[in-house]
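Heads up, one of the protein chains got dropped from this complex, but the rest are sitting where they should.
Chains: A and B, in written order; residue numbering restarts at 1 for each.
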Amino acid sequence: MSQRLRVNPISCEAHGMCAELLPERISLDEWGYPIVNEEPLPPALLDHARRAAQACPTFALLLTRDRDRGS
Amino acid sequence: MTPILATGPSLYWYLTRSTGAVALLLLTAAVVLGVVDVRRWSTPNWPRFMVDALHRKVALLAMIFLALHIITSVLDTFAPISPIDAVVPFAGSYRPFWLGLGAIAFDLLIAVTITSLLRQRMGYASWRAVHWLTYASWPIALLHGFGTGSDVRTTWLLALSIACLLAVLAAVAVRVADGWPQTLGCRGAALGGAGAFSLFLLLWLPSGPLGSEWARRSGTPSSLLGHSATAGGSHGSRR
Partner (left out) sequence: MSDETLLIDAPAAWESEIGDPQPHGTLPRLLAGIPAHGPMSLEDHLAVHGPAPASTRRRGRRGESPLIEQIAQAGLRGHGGAGFPTATKLRAVADSRGRAIVVVNAAEGEPASLKDRTLLHALPHLVLDGAQLAAEAVGADELIVCVCESAPASSDSATMAIAERRGLSVDSARIHIAAVPGNYVAGQESALVNHLNGGPAIPTFTPPMVFQQGVRRRPTLVANAETLAHLALIARHGPEWFRQLGIPSQPGSALVTLSGAVAHPGVYEIEHGASLHSLTDAAGGTLGDPRALLVGGYGGSWIGRELLRGVALSDEHLAPHAASLGAGVIALLSENACPVAETARVTRWLSEQSAGQCGPCVHGLDSIASSVEEIAGGIAQADATQRIARLATLVRRRGACGHPDGVARLVTTALDAFGPELADHARHGPCEDCARPAQLPLPADGRLDRPSHKPVSWR
(Lines give C-alpha, C1' and ligand atoms only; values in the text may rest on other atoms or scores of the structure.)
Protein backbone atom coordinates (compact mmCIF):
# COMPACT_ATOMS: atom_id res chain seq x y z
CA MET A 1 0.00 0.00 0.00
CA SER A 2 1.84 3.08 -1.19
CA GLN A 3 1.51 6.60 0.10
CA ARG A 4 1.32 9.71 -2.01
CA LEU A 5 1.27 13.42 -1.50
CA ARG A 6 -1.61 15.53 -2.65
CA VAL A 7 -2.42 19.18 -2.13
CA ASN A 8 -5.88 20.56 -1.46
CA PRO A 9 -5.71 23.58 -3.76
CA ILE A 10 -8.66 25.26 -2.06
CA SER A 11 -7.02 25.26 1.38
CA CYS A 12 -3.55 26.06 0.08
CA GLU A 13 -2.49 29.64 0.76
CA ALA A 14 1.02 29.43 -0.64
CA HIS A 15 2.96 29.53 2.61
CA GLY A 16 5.65 27.47 0.92
CA MET A 17 6.89 25.43 3.84
CA CYS A 18 6.19 22.16 2.06
CA ALA A 19 8.62 22.94 -0.73
CA GLU A 20 11.33 23.78 1.79
CA LEU A 21 10.85 20.55 3.68
CA LEU A 22 10.47 18.22 0.70
CA PRO A 23 12.20 19.73 -2.32
CA GLU A 24 12.51 16.23 -3.79
CA ARG A 25 8.80 16.17 -4.45
CA ILE A 26 7.50 19.72 -4.19
CA SER A 27 8.49 22.87 -6.00
CA LEU A 28 6.80 26.27 -6.13
CA ASP A 29 5.41 27.93 -9.22
CA GLU A 30 5.89 31.59 -10.04
CA TRP A 31 3.02 32.57 -7.74
CA GLY A 32 4.30 30.58 -4.76
CA TYR A 33 1.86 27.68 -5.08
CA PRO A 34 3.12 24.10 -4.84
CA ILE A 35 3.64 21.74 -7.75
CA VAL A 36 3.45 18.31 -6.17
CA ASN A 37 4.80 15.10 -7.64
CA GLU A 38 2.03 12.64 -6.85
CA GLU A 39 4.01 9.46 -7.51
CA PRO A 40 4.22 6.92 -4.67
CA LEU A 41 6.72 7.95 -2.00
CA PRO A 42 9.83 5.82 -1.46
CA PRO A 43 10.39 4.75 2.18
CA ALA A 44 13.33 7.14 2.53
CA LEU A 45 11.08 10.15 1.98
CA LEU A 46 8.14 9.11 4.16
CA ASP A 47 9.30 10.84 7.33
CA HIS A 48 10.10 14.03 5.45
CA ALA A 49 6.73 13.87 3.74
CA ARG A 50 4.98 13.47 7.06
CA ARG A 51 6.86 16.44 8.48
CA ALA A 52 6.01 18.54 5.46
CA ALA A 53 2.33 17.68 5.79
CA GLN A 54 2.37 18.58 9.50
CA ALA A 55 4.17 21.85 8.83
CA CYS A 56 1.48 23.14 6.48
CA PRO A 57 -0.30 25.94 8.35
CA THR A 58 -3.59 25.31 6.56
CA PHE A 59 -3.44 21.50 6.40
CA ALA A 60 -3.49 21.69 2.63
CA LEU A 61 -0.78 19.09 2.12
CA LEU A 62 -2.18 15.61 2.48
CA LEU A 63 -0.48 12.29 2.79
CA THR A 64 -2.83 9.72 1.32
CA ARG A 65 -2.84 5.98 1.04
CA ASP A 66 -3.75 4.72 -2.39
CA ARG A 67 -7.00 3.31 -1.12
CA ASP A 68 -8.18 6.78 -0.04
CA ARG A 69 -7.84 8.60 -3.31
CA GLY A 70 -11.05 9.89 -4.92
CA SER A 71 -11.48 8.93 -8.58
CA MET B 1 21.61 34.90 52.07
CA THR B 2 19.58 33.75 55.05
CA PRO B 3 19.50 37.02 56.99
CA ILE B 4 18.27 38.86 53.91
CA LEU B 5 15.56 36.26 53.32
CA ALA B 6 14.32 36.59 56.85
CA THR B 7 13.75 40.31 56.66
CA GLY B 8 13.67 41.28 52.94
CA PRO B 9 11.34 40.38 50.09
CA SER B 10 11.04 36.63 49.40
CA LEU B 11 12.65 34.83 46.51
CA TYR B 12 9.19 34.32 44.98
CA TRP B 13 8.57 38.05 44.93
CA TYR B 14 11.64 38.56 42.79
CA LEU B 15 10.79 35.56 40.62
CA THR B 16 7.26 36.63 39.95
CA ARG B 17 8.38 40.06 38.86
CA SER B 18 11.19 38.78 36.68
CA THR B 19 9.19 35.98 35.10
CA GLY B 20 6.39 38.45 34.48
CA ALA B 21 8.77 40.77 32.65
CA VAL B 22 10.24 37.88 30.66
CA ALA B 23 6.76 36.64 29.83
CA LEU B 24 5.85 40.06 28.48
CA LEU B 25 9.01 40.08 26.39
CA LEU B 26 8.37 36.60 25.03
CA LEU B 27 4.72 37.32 24.30
CA THR B 28 5.81 40.41 22.41
CA ALA B 29 8.31 38.34 20.46
CA ALA B 30 5.62 35.75 19.74
CA VAL B 31 3.26 38.40 18.36
CA VAL B 32 5.99 39.94 16.22
CA LEU B 33 7.07 36.53 14.95
CA GLY B 34 3.45 35.67 14.26
CA VAL B 35 3.16 38.64 11.94
CA VAL B 36 6.52 37.85 10.35
CA ASP B 37 5.21 34.31 9.82
CA VAL B 38 1.89 35.23 8.27
CA ARG B 39 3.63 37.79 6.07
CA ARG B 40 5.67 34.91 4.74
CA TRP B 41 9.01 36.61 5.34
CA SER B 42 11.98 34.35 4.77
CA THR B 43 15.62 34.31 3.69
CA PRO B 44 17.82 31.42 2.55
CA ASN B 45 19.12 31.10 6.11
CA TRP B 46 15.69 31.60 7.65
CA PRO B 47 13.32 29.45 5.61
CA ARG B 48 9.56 29.59 6.15
CA PHE B 49 9.33 26.42 8.17
CA MET B 50 11.93 27.76 10.59
CA VAL B 51 10.21 31.10 11.06
CA ASP B 52 7.00 29.23 11.71
CA ALA B 53 8.66 26.83 14.17
CA LEU B 54 10.34 29.76 15.93
CA HIS B 55 7.00 31.50 16.34
CA ARG B 56 5.46 28.37 17.83
CA LYS B 57 8.36 27.66 20.18
CA VAL B 58 8.72 31.23 21.42
CA ALA B 59 5.00 31.24 22.13
CA LEU B 60 5.28 28.01 24.11
CA LEU B 61 8.24 29.40 26.00
CA ALA B 62 6.17 32.47 26.82
CA MET B 63 3.49 30.19 28.26
CA ILE B 64 6.09 28.43 30.40
CA PHE B 65 7.32 31.71 31.85
CA LEU B 66 3.72 32.78 32.30
CA ALA B 67 3.07 29.63 34.29
CA LEU B 68 6.14 30.31 36.43
CA HIS B 69 4.99 33.87 36.91
CA ILE B 70 1.60 32.69 38.14
CA ILE B 71 2.98 29.91 40.35
CA THR B 72 5.52 32.17 42.02
CA SER B 73 2.93 34.87 42.60
CA VAL B 74 0.75 32.33 44.39
CA LEU B 75 3.67 30.99 46.42
CA ASP B 76 4.81 34.43 47.40
CA THR B 77 3.34 35.03 50.84
CA PHE B 78 3.24 38.77 50.78
CA ALA B 79 0.33 39.41 48.52
CA PRO B 80 -2.76 37.23 49.06
CA ILE B 81 -3.08 35.64 45.65
CA SER B 82 -4.73 32.25 45.42
CA PRO B 83 -4.52 29.80 42.48
CA ILE B 84 -8.11 30.59 41.54
CA ASP B 85 -7.17 34.21 40.92
CA ALA B 86 -5.03 33.01 38.01
CA VAL B 87 -8.05 32.06 35.94
CA VAL B 88 -11.03 33.71 37.59
CA PRO B 89 -10.77 37.48 37.24
CA PHE B 90 -11.65 40.11 39.83
CA ALA B 91 -12.27 37.65 42.67
CA GLY B 92 -9.07 38.26 44.58
CA SER B 93 -8.28 40.73 47.30
CA TYR B 94 -4.99 42.03 46.01
CA ARG B 95 -5.48 44.74 43.37
CA PRO B 96 -8.48 42.79 42.10
CA PHE B 97 -9.06 44.70 38.90
CA TRP B 98 -5.49 44.75 37.70
CA LEU B 99 -4.81 41.18 38.74
CA GLY B 100 -8.07 40.22 37.08
CA LEU B 101 -6.81 41.58 33.79
CA GLY B 102 -3.94 39.15 34.10
CA ALA B 103 -6.39 36.32 34.63
CA ILE B 104 -8.33 37.34 31.53
CA ALA B 105 -5.18 37.49 29.44
CA PHE B 106 -4.15 34.10 30.77
CA ASP B 107 -7.55 32.60 29.96
CA LEU B 108 -7.34 33.86 26.40
CA LEU B 109 -3.85 32.49 26.01
CA ILE B 110 -4.90 29.11 27.40
CA ALA B 111 -7.55 28.93 24.69
CA VAL B 112 -5.01 29.86 22.03
CA THR B 113 -2.46 27.37 23.30
CA ILE B 114 -4.83 24.44 23.58
CA THR B 115 -6.34 25.03 20.16
CA SER B 116 -2.88 25.32 18.65
CA LEU B 117 -1.72 22.08 20.23
CA LEU B 118 -4.86 20.35 19.00
CA ARG B 119 -5.11 22.12 15.66
CA GLN B 120 -4.96 18.89 13.68
CA ARG B 121 -8.31 17.98 15.17
CA MET B 122 -10.17 21.20 14.61
CA GLY B 123 -11.06 23.00 11.40
CA TYR B 124 -8.62 25.61 10.14
CA ALA B 125 -11.20 28.39 10.21
CA SER B 126 -12.09 27.79 13.88
CA TRP B 127 -8.45 27.55 14.86
CA ARG B 128 -7.71 30.84 13.13
CA ALA B 129 -10.62 32.62 14.78
CA VAL B 130 -9.42 31.59 18.24
CA HIS B 131 -5.86 32.50 17.35
CA TRP B 132 -6.81 36.10 16.76
CA LEU B 133 -7.53 36.35 20.49
CA THR B 134 -3.79 36.87 20.89
CA TYR B 135 -4.29 40.42 19.61
CA ALA B 136 -6.69 40.97 22.49
CA SER B 137 -4.63 39.22 25.14
CA TRP B 138 -1.49 41.26 24.60
CA PRO B 139 -2.81 44.73 25.53
CA ILE B 140 -4.69 43.21 28.46
CA ALA B 141 -1.45 41.62 29.68
CA LEU B 142 0.37 44.91 29.32
CA LEU B 143 -2.27 46.74 31.33
CA HIS B 144 -2.04 44.03 33.95
CA GLY B 145 1.69 44.61 34.13
CA PHE B 146 1.27 48.35 34.52
CA GLY B 147 -1.46 47.94 37.08
CA THR B 148 -0.06 45.24 39.33
CA GLY B 149 3.62 45.57 38.75
CA SER B 150 5.49 47.29 41.52
CA ASP B 151 8.49 47.94 39.33
CA VAL B 152 6.71 49.94 36.72
CA ARG B 153 8.29 53.14 37.91
CA THR B 154 11.78 51.76 37.39
CA THR B 155 13.44 53.01 34.26
CA TRP B 156 14.36 49.61 32.93
CA LEU B 157 10.92 48.09 33.20
CA LEU B 158 9.18 51.18 31.89
CA ALA B 159 11.55 51.29 28.95
CA LEU B 160 11.07 47.57 28.32
CA SER B 161 7.30 47.92 28.40
CA ILE B 162 7.32 50.87 26.02
CA ALA B 163 9.69 49.05 23.68
CA CYS B 164 7.38 46.04 23.66
CA LEU B 165 4.41 48.29 22.96
CA LEU B 166 6.18 49.88 20.03
CA ALA B 167 7.13 46.47 18.67
CA VAL B 168 3.55 45.24 18.83
CA LEU B 169 2.20 48.45 17.30
CA ALA B 170 4.64 48.05 14.44
CA ALA B 171 3.61 44.41 14.00
CA VAL B 172 -0.07 45.34 13.97
CA ALA B 173 0.58 48.06 11.39
CA VAL B 174 2.43 45.63 9.14
CA ARG B 175 -0.31 43.04 9.56
CA VAL B 176 -3.09 45.49 8.78
CA ALA B 177 -1.28 46.93 5.78
CA ASP B 178 -1.00 43.51 4.17
CA GLY B 179 -3.91 43.25 1.78
CA TRP B 180 -5.13 46.77 2.46
CA PRO B 181 -7.86 47.87 1.71
CA GLN B 182 -9.72 44.54 1.73
CA THR B 183 -11.98 43.93 4.73
CA LEU B 184 -11.58 47.59 5.49
CA GLY B 185 -13.93 47.41 8.46
CA CYS B 186 -11.78 44.93 10.36
CA ARG B 187 -8.51 46.63 9.47
CA GLY B 188 -9.84 50.04 10.36
CA ALA B 189 -11.09 48.73 13.68
CA ALA B 190 -7.71 47.14 14.42
CA LEU B 191 -5.84 50.35 13.70
CA GLY B 192 -8.35 52.36 15.63
CA GLY B 193 -8.11 50.00 18.60
CA ALA B 194 -4.33 50.12 18.60
CA GLY B 195 -4.34 53.87 18.36
CA ALA B 196 -6.92 54.28 21.08
CA PHE B 197 -5.02 51.94 23.38
CA SER B 198 -1.79 53.84 22.88
CA LEU B 199 -3.50 57.14 23.49
CA PHE B 200 -5.08 55.77 26.63
CA LEU B 201 -1.69 54.68 27.95
CA LEU B 202 -0.19 58.05 27.19
CA LEU B 203 -2.89 59.81 29.15
CA TRP B 204 -3.26 57.34 31.96
CA LEU B 205 0.26 56.27 32.86
CA PRO B 206 1.48 59.58 34.34
CA SER B 207 -1.50 59.92 36.64
CA GLY B 208 -1.93 56.21 37.15
CA PRO B 209 0.86 53.79 37.95
CA LEU B 210 3.48 56.49 37.61
CA GLY B 211 1.52 58.83 39.81
CA SER B 212 1.35 59.00 43.60
CA GLU B 213 -0.12 56.37 45.90
CA TRP B 214 -0.77 53.97 43.06
CA ALA B 215 -0.45 51.00 45.36
CA ARG B 216 -3.38 52.21 47.41
CA ARG B 217 -5.43 53.40 44.47
CA SER B 218 -4.95 50.12 42.61
CA GLY B 219 -6.44 48.08 45.41
CA THR B 220 -3.54 46.82 47.49
CA PRO B 221 -5.08 45.66 50.80
CA SER B 222 -4.52 48.36 53.42
CA SER B 223 -2.83 45.92 55.76
CA LEU B 224 0.01 45.75 53.27
CA LEU B 225 0.26 49.44 52.71
CA GLY B 226 1.53 50.66 56.01
CA HIS B 227 5.11 49.69 55.35
CA SER B 228 5.88 52.48 52.97
CA ALA B 229 4.82 56.06 52.58
CA THR B 230 4.98 56.00 48.79
CA ALA B 231 3.59 53.41 46.40
CA GLY B 232 6.13 50.84 45.28
CA GLY B 233 9.61 52.34 45.20
CA SER B 234 12.30 50.97 43.02
CA HIS B 235 13.83 48.67 45.59
CA GLY B 236 10.84 46.83 46.87
CA SER B 237 9.75 48.83 49.84
CA ARG B 238 6.75 46.55 50.20
CA ARG B 239 8.03 45.03 53.38
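Quick note on the criterion: a residue touches a chain if its C-beta (ideal position, glycine included) is under 8 Å from a C-beta of that chain, and two chains touch if they have at least 3 such contacts.
What you see is a predicted model; the values in this text were computed from it and never measured.
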Residues of chain A in contact with the chain not shown: 8-14, 16, 28-33, 35, 68-71
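Assume only the chains that are shown with their structure count from here on.
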Chain A-chain B separation of Cα centroids, rounded to whole Å: 38
Residues of chain A touching chain B in the complex: 11, 14-17, 20-21, 32, 54-55, 57-59
Complex contacts: residues of chain B adjacent to chain A: 40, 42, 47-49, 52, 120, 124
